[in-house]
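Have a look at this one.
For this depiction, one protein chain was excluded, whereas all remaining protein chains were kept in their positions.
All chains are identified by letter, namely A, B and C, in their written order; residue positions are counted from 1 within each chain.
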Amino acid sequence: MSNTSNPNSGTAVVANAVPIKDAVIRIAGNSQDGIQTVGELLARYSGRSAQEVMSYMTIPATISGGPSIYQVRIGSDEVLSVGDEVDVLVAFYQHSYEQHIGVLRNGGVLIYDPDQVKPNLDDKRFACVGVPMTSLTIEAVGGKGRDKGKNMFLLGLIARMFDLDTVKLEAMLKDWGAKRDAGTMEATFNAFRAGYGFDIGRMGQNFRFIPNERRTGRPLVVMAGNQAMAYGLIAAGVRFGAAYPITPSSQIMEILRAELPKYGGMFLQAEDEIAAVCAAIGAGYGGRVAVTSTSGPGLSLKTEAIGWAVMAEIPLVVIDVQRGGPSTGLPTKMEQSDLNIAIFGGHGDCPRIVIAPRDVEDAFYSSIEAVDLARHYSSPVIILSDQAIGFRVEAFEEPDLDKIVREMPIDFTPRGADFKPYEDTPEGIPHHAPPGTPIANNNYPILTGLEHNEAGHPGEDPKFHSVMTAKRRRKLQKLAEKLPTPEVFGPAEGDTLLVSWGSSYGPAREAAEKSIAAGEPLSALCIRYLNPLPPGLDKIFDRFKRILVVENNDSGLYGFGQLAAILRSRYCNPRIGGINKADGLSFKVREILEAVHAQAR
Amino acid sequence: MSNTSNPNSGTAVVANAVPIKDAVIRIAGNSQDGIQTVGELLARYSGRSAQEVMSYMTIPATISGGPSIYQVRIGSDEVLSVGDEVDVLVAFYQHSYEQHIGVLRNGGVLIYDPDQVKPNLDDKRFACVGVPMTSLTIEAVGGKGRDKGKNMFLLGLIARMFDLDTVKLEAMLKDWGAKRDAGTMEATFNAFRAGYGFDIGRMGQNFRFIPNERRTGRPLVVMAGNQAMAYGLIAAGVRFGAAYPITPSSQIMEILRAELPKYGGMFLQAEDEIAAVCAAIGAGYGGRVAVTSTSGPGLSLKTEAIGWAVMAEIPLVVIDVQRGGPSTGLPTKMEQSDLNIAIFGGHGDCPRIVIAPRDVEDAFYSSIEAVDLARHYSSPVIILSDQAIGFRVEAFEEPDLDKIVREMPIDFTPRGADFKPYEDTPEGIPHHAPPGTPIANNNYPILTGLEHNEAGHPGEDPKFHSVMTAKRRRKLQKLAEKLPTPEVFGPAEGDTLLVSWGSSYGPAREAAEKSIAAGEPLSALCIRYLNPLPPGLDKIFDRFKRILVVENNDSGLYGFGQLAAILRSRYCNPRIGGINKADGLSFKVREILEAVHAQAR
Amino acid sequence: MNNATNNAIAGAAVVAAPGQPVQPAPYKKVDLKSDRPTWCPGCGDFTLLDLYFRLCERRQIPREKITTVSGIGCSSRFPYFVQAHGVHFIHGRAVALASGLSLSRPDLHVFVFSGDGDAFSIGGNHLEHAARKNIHMTLVVMDNYVYGLTKKQTSPTSPIGFKSKTDPTGAVDPPTNPMKKLIAAGATFVARTSHTNPQHALQMMERAMDHNGFSFIECLSECVEFYPGAFDAANPRKGGQFTIIEEKKNDGTPEDQKRHDPSDEAAAYKLATLPFPGVFGVFYQAKQPSKNDREQQLIDTARAAAGNAGPLASLQKTFARLK
Partner (left out) sequence: MNNATNNAIAGAAVVAAPGQPVQPAPYKKVDLKSDRPTWCPGCGDFTLLDLYFRLCERRQIPREKITTVSGIGCSSRFPYFVQAHGVHFIHGRAVALASGLSLSRPDLHVFVFSGDGDAFSIGGNHLEHAARKNIHMTLVVMDNYVYGLTKKQTSPTSPIGFKSKTDPTGAVDPPTNPMKKLIAAGATFVARTSHTNPQHALQMMERAMDHNGFSFIECLSECVEFYPGAFDAANPRKGGQFTIIEEKKNDGTPEDQKRHDPSDEAAAYKLATLPFPGVFGVFYQAKQPSKNDREQQLIDTARAAAGNAGPLASLQKTFARLK
């Protein structure tokens, strides 16, 4: 390994690099250090190199910033979770070292800044590499910049360590700096090259990712779940939305507010969440499928209006990027505890569609699907994402936009004299006529939250209520019949089936993979359609001794998490139990495996 | 039977009256006819005569009034429902006759006004008695009053028919007219006496209620459920409340607004339901147990703030007088469909106490119990009443106010230096220190909706969330252990157990009684504590082949009503099913029995 | 690239209604009658309904474009009584729904009919932000100073002393002043009228309809059931005074000095401080671009910057950056 290799040569140059398929890197510092930039560049680089990638970051508690981490997992195989342990820990400060050394795996590499950190060098479990990042950055950048640029030094260092393509990386850096001034960019490149040039030979090891064999050749796109969702909505033809800012969902509205005008649409920042959902309903009444995005507290506030959309049967997409609850809870942490309110949160019998994407890629497709379901069933659809999916970055195959992107023009087809907005058909699905639609005989529809007859007018006959209640329910029962039965990963029968939904999919699935590799096979299944549930689950469950629902929520009054309770109610299968956790963090694979074993006792 | 008997004689005077134990009278007319007054006077009279009584009325759809009925059931035994069929139907108009003749039992008496109604006299199932109420009233009152007073004529007629004590009745009329002018009252008495004097001998039958043997000697009070609830709160020491008007709950706020000042308290009409619950929470924080009352749409709006009260652990009583849902639904009809939102309606894991009174008397005691639970467990308590209980009038034994009525002074006891608002004790119950409470060491508590440490401050450690989530749940689990197991009415084991909650109690219980009398015994059980559920239900359920939950809501996506679904989830007992109905009307006893038999097939 | 994407909210005009008559026969107000109103006989709301019919008839708003939105209350039953497209929404949120409808469907002129509780109590905030943003719609509040539908509770406009079920000894809180509220919120058309002067009320409705942006009318509308006589002091037939605001004509005459300039915000506010029955007419009117206009501007700019690319090309470009 040579110190003189030209970082501009454009191909991987590091000699003796060990081929690897998977690496987890955690950068621990302060949010002000720009570690997020490094992490995101690494993630994007991986995507461009056809590696799979998943990232995870924490948000500091003080508004001005503070301790923060960015973790990237890069893999040549499918990356399902961000990794329980890390292979490389970068510690900028003493607090970074102390708080995070516990997650470094035995045999892992600690890269620390000896200007700031005094590690316990007696601990021989790790390879400890001191890299004076602060002083070398200052040196490389030239005094005045202080240690701004340390992050770029680190990027160079990592590029060398993992034998990354520096031509690609420098091109990305240029993109990133497009709007920055020349001086800053010079410093950036100086720092980056200094890092790349730093000899880490002492640790005896460089790595090189082996090419990803699963790739089909389609390029990867790299983005966070919130982005995927926003772009999914645009692809599906959504041209109106309204929301009120709330962490961790705000990014969705921010993207839509910036992007929609380009598509001839608009996004309204409303005065509160109630106004937002009502405006989206207004656009829905106007013939659009409109969206409102929020997080837990906002969903609570939208409850009444969503009930109206159920009653009036108006298409509406509601995105809930879940965070720790109840109340203000843990605004920047993940949780999967809004399932109950999503399904049951409305007064009266108030059936609506609820789906949950399982990862970032699925966030893109789920939002498209939600639009289609909302339109087809003329119903509110709630998408349950969460902070982990919303914020983490993943690489996934570029969607086939040619096939997906659509317009969604308003349907003004004139209606006949027999048109009834709430006709009691076997399917139960209304096809509303928005304002602007001529109706023969001028028999115009009223959409209403009062119980109504087929014409949308309040009736005196109590029978209407039975009929319409059944109609609204039947609509979802018909949908349920058409839903695909989820696939089982791993053995089709056996001791234990891990059931996941939303972001517990990745770790649960990885737990199954690990257990299979270890010869104690667990199976895994992910439910994307939460209300109504897809058919066929009962038959699958029958083939397992235990069905453990893995969910990031509390085990509840009677010992079961939110989805577990619903499955038990539906199937009355006493073998349904749960693996639950409410600490604001995604499951580690190890936690799942341990819980499986603990419950086996 | 003599036409000359003196209506003022003060004792029952009608000769040959047939002794009866139970009578159902339905008065059908327009709401403007004052039929509600007659019904309420009859109900109150029955109470004063130590008869049990239950009433039911419909509310016209137009604001100015319209067709309306008032039904009273009077019994010498326990009155559990308002009656499937009626013994006496009074029809003022043709539409009254046509709409209601179907509920008159075979052998029943139709009293109609031949000035307005042309009945089918060929129908020999009924005794049809024409009483020219309009013309006789005009005659009795003297021309100018038109037929105003017809209701009083009818009251007199009924008094004669059921041999009521006219001295008592006239005294009640005087009370009722206390604020009316002399002319009106003269007309009132003239009409009443004319009615009493009318010879209905043609129908061959007068009746007299046999004395109630179950009575203990305590006088009966007669009131509607909303009244019972308001007075229960006052008895329990509630001195602050806030609400926003909504049918059918407004009466609770109206009573409290009028009454509380007398008790040194106040009630705030807030600008909306959110402000109302927040104001009640503010008073709760100030050291009170405060109340907010509403109906479905309002409960939806209060969801977010209730979540704060769960998180901050503040006592709060929320009354939901349920009506037909979802959305605006059926504002003046009954339903039991807010159980889901009451239990699950908050984002995050959000456990709260939910109870439901089963009748008017229980509404009084439930509101007291709710206050005690809220205070003891420092938790929101939701009381699920409904339109049927709220509006109907019942007679029940006067509560022992001496023992019940209490003050609830604020507890300003100074706290020690070790005081922590959210101490993680085994019971998990906080004892808050309201403002004004000195704290040693000046270590003051912050109450918050953010996840917090024991001091109420937000912590970084994710463990807090697990600990506090468990603490909030544990509090309710401990409560559950102390709850009484509901009693089974009827055989302790057998084929079918009818499970009821709230207002389905009466008809379900009466169905059990009837079935026992018929030799095909069903058992019945009513669950008053809905969240958490009381212990021991599983053992009871094990003794029955079928457990049928009788509830006025939809059978849901998977075939089960809201309570049934929860019981199935908890006990995984596939023998739990349901009898459901969503037509805005209370169950008839017959409907339950028919459903039991239909499901037996 | 689709031309229609140049409309505020792409596609609003894409699917032209096939078979839609180019020149439909003019309709009469009786054609607009629908359900028989459930209001009490004599209720002021009847007048408003009739005026709305007259407005539609006079302007011949295309039948299929008449869109009536309401919340909950006696007044909010309005849409059932109009044979046209309509929404009966939830309590207090009609303006919020209308905001989304108006912004996504700038081809409509949305009329919202609301009550004093619906608009000023639970809905008070939505009103204000729609006014501030100048979202194009006309809001008519049928103000009866009481909660009608829920049977006589105090409303935000109930005067002190009014005896209701929630103030049995008389209301104690100073009422909301709708004119002040809306002027302060930044509404660009603020007018006051009464059902007892249908001529004037219709005039206000016409002017509101011609206004670009958010127009607001408070129309006194007597609740004969729960607050009879509330507005007698404003009714000449009951011995009251209906004083109409004289508006500046800018005719240079000395009389004109004393006339009211509706574009003068402070003067409008001063008029609003007059005690009941106060004055009637247009208190305030300002010419400002509507939110609808401003959003259209954003769309035009963004689409021009994107070279009027279609959705596929635009999204592909974005995804290229995300590789």
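In the analysis below, a residue touches a chain if its C-beta (ideal position, glycine included) is under 8 Å from a C-beta of that chain, and two chains touch if they have at least 3 such contacts.
Predicted, not measured: the structure shown is a model, and the values here were computed from it.
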| item | value |
| --- | --- |
| Chain not shown, its touching partners among those shown | A, B, C |
| Residue in contact with the excluded chain [from B:Tyr70, B:Trp308 or B:Phe587] | B:Trp308 |
| Residue, one of B:Pro219, B:Pro484, B:Pro535 or B:Pro574, that touches the chain absent here | B:Pro219 |
| Option touching the unshown chain, where B:Gln227, B:Ser250, B:Thr469 or B:Asn531 are the choices | B:Gln227 |
| Full-complex contact with the absent chain, from C:Pro156, C:Pro262 or C:Pro311 | C:Pro156 |
| Selected from B:Gly265, B:Gly296 or B:Gly329 as touching the chain missing from the view | B:Gly265 |
| For chain A, residues in touch with the removed chain | 61-64, 244-247, 250, 253-254, 257-258, 269, 271-273, 297, 327-328 |
| Positions on chain C contacted by the hidden chain, ascending | 121-122, 124-125, 128-129, 132-134, 156, 169, 172-177, 180-181, 183-186, 265-266, 269-270, 273, 288, 291, 294-295, 298, 301 |
| Interface with the undisplayed chain - residues on chain B | 44, 47-48, 219-223, 227, 231, 234-235, 237, 239-240, 242, 259, 261-266, 268, 270-272, 274-275, 278-288, 290, 304-305, 308, 312, 398-399, 401-402, 405-414, 433-439, 442-450, 457-458 |
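Assume only the chains that are shown with their structure count from here on.
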| item | value |
| --- | --- |
| Winner on C-beta contact pairs when A-C is weighed against B-C | A-C |
| Chain centre separation in whole Å, for chain B relative to chain A (CA means) | 47 |
| Shared interface positions of chain C, touching two or more other chains | 88, 90 |
| In chain B, residues with contacts to at least two other chains | 61, 297, 327-328 |
